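Shown here: the complex without one of its protein chains, the others still in place.
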Amino acid sequence: MGQLKSLLWKEWRETRIFLWIGLGIFLGLPCVGGLENTFQSAHRFDIFASPWVFMFGGVFAMFVAVATTCRDLVIGIEEFWRSRPVGVVRWFLMKYAVGLAISVTVCVVPLVVEWMLGSRDSELTLALAWMPFLCAALYSVAFAAGCLIRRPAHAAMLALAGLLLIYFLPLVVPPLWIVNTMAMFDVGFRDGAVFIIVSFALGMAGIAVVMLALGIAAVRYRWRIDAGRRLMYGAVGAVLLIIFATAGYQLGTNLPVLQEVHLPDGETVANIRFDGQRGTVVTTQLVVDDLGRESIVIRLRSLDLTPAGIQLGEPRKVVGRLAGYYWNWAQKERVPRATPPGNPDVFYTASIDWWADNECWLGTYSLRADKSAVDYSEIKLWSGGPAEVRTPRIQASGDRLYVMGSQLATFDITNPTAPRLISCVAFSFHPRYGADATAFSLTLPGVPGLPAEGRLRAATQTPDDYYFPDDRVLCEDSDAGGSQVAAWRLSKLTDNVAVFQPIGQWKETFLEELFGAETVESMTLRDGLLYAVPWHHSAAKNFVTVFDLRGPHPLSPAGHFGAPGISAVCPLPDGRALIGGNQLWLVGPPPTRH
Amino acid sequence: MSQTTANQASSPVIELRGVRKSFRRKEVLRGVDLSVPPGQTFAFLGRNGAGKTTTIRMLLGLLRPDAGQVRVLGLDPQRDALEIRRRVGYLAEDPVLFGWMRVGQLLSFTRPFYPTWDQTWAGELADRFELPMETRIKYLSKGQSVRVALLLALAHRPELVILDDPTLGLDPIMRKEFLRDLVTYLQGERVSVFFSSHLLYEIEPVADSVVILDRGRVVIQAPTEQLRADVKRLIAPLDAEAALRDLPGLLDVSVRGRQVAAVVSDIAAARTALVACPLPVQEMDLNLDEIFEAYVIGQTKESPHAEAHLERVE
Partner (left out) sequence: MRKLIWKEWNEQSWKLAFGSVVLAALAFIGLRSRILADETMVMWVCFLGFSLLPILASTGLVPAERSDGTLEALLSLPVTPRRILAVKTAIGLLLVAGPMIAAAIVSVALAGNREMDLAAMVILYARSMLTALSLFIWMMALTIRLPSEARAAMLALGVLILLAFIASARLVNPQVPMIVAELSPLSFIHDVVADQKIPAPPLLAIVGVQLGIAAVLWTWASRSLANGAN
């Protein structure tokens, strides 16, 4: 017992500094952030440590392992302890245990504190179960690397390559699914979550045991990998290749390109309207004149889909009101608008002028029959009143138009191009805030005369929500803590309430964040395939992600398409899709994925 | 004393038979035979690269021999390494200790590993070596560090102490002090000491026996006194060269000018052989340094070292 106590004392004295540093980073810094939040916004004190732990906890464990092993494998020190009557196995087991305890503590304690301070996020709760095993596996890989290589910098590089392999190899090799770390971040929403977690834990424990045995054997039998510059360079190269190869596999374009139509330089597709045979493509081009003034040039092109493929007509530049019409139209669902039934060339938008006493205006765009011009009219609805956070919602049903903001304005649109105000009364509706991917009930706004379906559409007429009435699916995108997409299916609709059941949720993985699109700008759903289009201002990184809502694990990405300036997606009835960016592509459906 | 104890008392503390060891096709030990009786101070001599440290590491089970047998205190270092290390005190060449520990902490840390650790004795040694208990190892001088390592080697009252060039890097004053400390400990203790060093003139006063290792083989193993008595230098006129070259046990012969000098390993046999030689032959005593030189670099032909030898003769 005296020997064990001695070894424990030594290892603790040498390694405890990592405990303080780790807790300082993973707990201390989030606490500072939490305090700042509390003072600035009178928010209840809580911390947000989980992103730090998930991203860097493994790296930290790695450094602890490398430092503790290499320290006693320096030539002179090694001679010292080897010449003492202490077994190698005992010495290094104690070293392993102390370092592991510190690493797991640093990873778990911040999560526990976050959980206790109120964030009873289901994912966080589950993470408390699997995170220690991930930490143990990563620590053990670095432990083995340290025992084999014995030089800290070189061992750290090799351990980093090992860490990336653990993160990314299961994405590429299906039999390794049980140790797929990326899948653990939304495990709560999968069937058999407990089984998945237990399998993951066992898999990681297995890796830890194997690596521990390898490390002990390396020290016992003096196995050594000669660490030199080539190993370092090799590790750096391997790290980069692993990342790229995995990204290529997971995020590589797998939607087959059936046809590509070139657009002139600078012109980008803003939106596509297509009925299956014919349609219109709206393109925009940023033009800077000699004085440095910028303007956007909008062009229309007719779109025909023949057996031979896409055919784009000649461009027609539109200016003035017509340009405004199509520019508005190109903004898609970001700007709430309504179209009277049976009149696709008319649409209404409501806007708030916050600088002018919160004046609310109704705009009516009406494209003339010859498509050569647009008639536009405005009606002032109300002014004053409380500041409105969102653009008013607007819905058309039958011969009525409803604008819902701080007041409810009802219009008669028997003549669609000349809406007539019927009434304007005070109105309040609490907007739906994002829920996590659980079942929820949505109280519908009380709008007399508007059917439940229309009121549901109004309630989900927000920049982050996409309600697809044909599929009765609601999707939400969020950029809180990275890009996320969630989907629900409408299970019950009464006059007052809509009940949604979760279909699934997707959270951006590390790779997708590294290589992937910024926040989702818009979504389009057809036949169970959800096309998520990135924010089109980000030319640097963009790809379309196709989610399969039908498969056994929704939402899992089923397809990717990377191309410059992607802004619009128009799925076709036969599973193909038109994707507009710097060019226009006709792509096939994604390959079957589970 | 029982028969077993008597046997244990008389059986060698270190025994090597036909030990071979190679590192990447370079043979370092080429059949080493060695036997160290108990209760003696044994000097282990050899040039750089002779295989001394390799041999010592094998005694502690830190290296496995390619062939042959190694026994320390009757135990096999490959099988019973821990037991050997409990009973042996080891001071490595240029010892490295845990720099962050204080001296006292290092002693407390090391103590549980040795069942025979004598805390009182350790304290006495610490006082005698004037070691600052609260100072971190990394702040100690070289001499102090070596003393700490010596304390660790002695505090558990080992049956055998193995010292691998322990005075390496110490200045002459410190070396003297170190040896004084060592000798002080050895006096009155019937501890076997296996001492490897380059500094033969310092070993000479303390070594009971000497073994010389050269190019992976034991060249000579004998009590120091016997070695000094047997190994002599003979100086004669040049005309006696042929006779000297024919002497049994010839280690070295060199010619300069009108004289020839020969070092022999067995003076008695040499005298017998020279009875018939009419020319005058002068005998000279040699110190351990010179004996070592003769064994290790001595040549029986014309040697580049000839001038050096004869300069000393003259």
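Which chain is which? They are A and B, in the order written, and residues in each are numbered from 1.
Convention: contacts are C-beta pairs under 8 Å (C-beta built on N, C-alpha and C of every residue); 3 or more make two chains touch, one makes a residue touch a chain.
Computed from a prediction, not measured in an experiment: that's the story for all the values here.
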{"item": "Partners of the unshown chain among those that are drawn", "value": "A"}
{"item": "Selected residue (touches chain absent from view) among A:L4, A:L240, A:L258 or A:V287", "value": "A:L240"}
{"item": "Listed residues A:A61, A:A208, A:L251 or A:I503, member touching the removed chain", "value": "A:L251"}
{"item": "Candidates A:R16, A:R90, A:R230 or A:R550 - the one touching the absent chain", "value": "A:R230"}
{"item": "Absent-chain interface as seen on chain A, which is shown", "value": "153, 229-230, 233-234, 236-237, 240-241, 244-245, 247-249, 251-253, 515, 539-543, 560-565, 581-583"}
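Just so it is clear, only the chains that are shown with their structure count from here on.
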{"item": "Rounded Å distance between chain A and chain B, as computed from the means of their C-alpha atoms", "value": "72"}
{"item": "In the complex with chain B, residue positions of chain A that touch it", "value": "2-3, 5-6, 9-10, 13-14, 74-77, 79-80, 82-87"}
{"item": "Complex contacts: residues of chain B adjacent to chain A", "value": "60, 62, 82-83, 85-86, 90, 92, 94-98, 100-101, 108-114"}
